[in-house]
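Here the complex is missing a single protein chain, while all its other protein chains stay put.
Our next item is chain A:
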Amino acid sequence: MNKQKLLGAAFISPALIAVIVFFLVPVILTVVFSFTNMSTSTGILGGEYQLTQSDLDDLSGAGVSDEAITLLQGAGYAMTDESLTAFETEFGKTRADELAQKFPDATFDSRRDMERALKELRTDPLRSTRERKAAAELFRQSILGQRYETKDDFANAVSALNISAADTQPLTEVAYTGWTFTTQNFELLWQLPATWRYAINTVIYVSLTLVFNVTLGLFLALSTFFLPDRIAQTFRTIWFLPRILPPVLYVMMWQWMTWDQGFISSLLAPLGVDRIDWMRHSAVHGWTVLVLINGFVGASLGMILFSSSLRAIPQTQFYAAQVDGAGRWQQIRYVILPQMRWPILFITSYQTLSLLTSFEYILLSTDGGPGRQTEVWALAAYHTALSNYGGNLEYGLGAAYALALVIIGIILSAIYLRFFNFRELVAKPRIEQ
């Protein structure tokens, strides 16, 4: 490798590293996560082994024999070193010693027997029933509710209960509290009716906003193009304001406009219109506000890009069109728009992809409401994985949502490029013959 190539590699390496760290790694992690059942309850590092009372109901479904279930339920009570130590810390050494002396290595079949044994304490009797119940619980021989750090510990505990090896395997799976690899996220996505709701919402959101965006951007660019320079400049600056405003402030202004004591309501109240929350009153209100919030921001980008590409069309072409007899509308239709294909394609595809994945304005305004009627796919992914009311954040399912979005995005961009005949657009002109 010569010096120049080395220098080139050196110059590109920071960018390359940034791409890998900030793009490639997150994408790969998303793919990996989407094939796990990772959530708050499983943690992200790995897990322990624990069977709970509620797990018992699922066990026969997981292929554990009834015999084993019975063994798990009724393992009885026993005087063991561990249980005596636990009793000693709770109820004192005098009692523990007396108990050990009176019932060396004894076992009891039921709690009643165990409590009866506890009544035998004489030096310092346990008088209340509640105390005896709590104490009896300490002698209970069961793995239910017990945490085992490793798989082997759990297996030992299970075999101590005389559960057959055939049942150990499914039991271990049920007992594992960490995350595992699974495809159930995608099955769930396919089956949940809510998923389809989110998909439809996304289509509504993206297509409405896109149409609004691109049309308004084009309209603004064209109308300012035919205006005198200074007025046009002022106009464009005003339209650009939402974009340079922090989203939180921008949405806050919309909130202030639309809430039931806000600008719109106050304006309409004297006209006899009921004060309502114009943002969350109904799905239609929600969608309208969302399209406007996003559309005004998106339109400014289109406007700037369209304006500059308009100015790239030589002035003489407009002169020629004029003397050819084309009116303003015909100039737009036949001369301008065909030559704006590339910027329109760019804005359309760019906006589609960014609208598909961006949800910050929705999060800040309706947050998917009213109900979940404006919950779009990306917002659902966010809610599922990072912020939900239940408190159990389902990272795996959220990643599956996100992965679906990535795949849809790639397919869409491929379609766009094909539809707009990208190759012809970038083909080199052939001059002369």
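FYI, a contact is a pair of C-beta atoms (placed from the backbone, for glycine too) under 8 Å apart; a residue touches a chain by one contact, two chains touch by 3 or more; residues count from 1.
We take it that contacts and distances are computed from a predicted model.
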From "Putative circularly permuted ATP-grasp superfamily protein", "Protein translocase subunit SecD", "Maltose/maltodextrin import ATP-binding protein MalK" or "C-type cytochrome", the hidden chain's UniProt protein name: "Maltose/maltodextrin import ATP-binding protein MalK"
Full-complex contact with the absent chain, from A:15, A:45, A:284 or A:323: A:323
Selected residue (touches chain absent from view) among A:339, A:357 or A:413: A:339
Interface with the undisplayed chain - residues on chain A: 314, 316-317, 319-327, 330, 334-335, 338-339, 341, 429-433
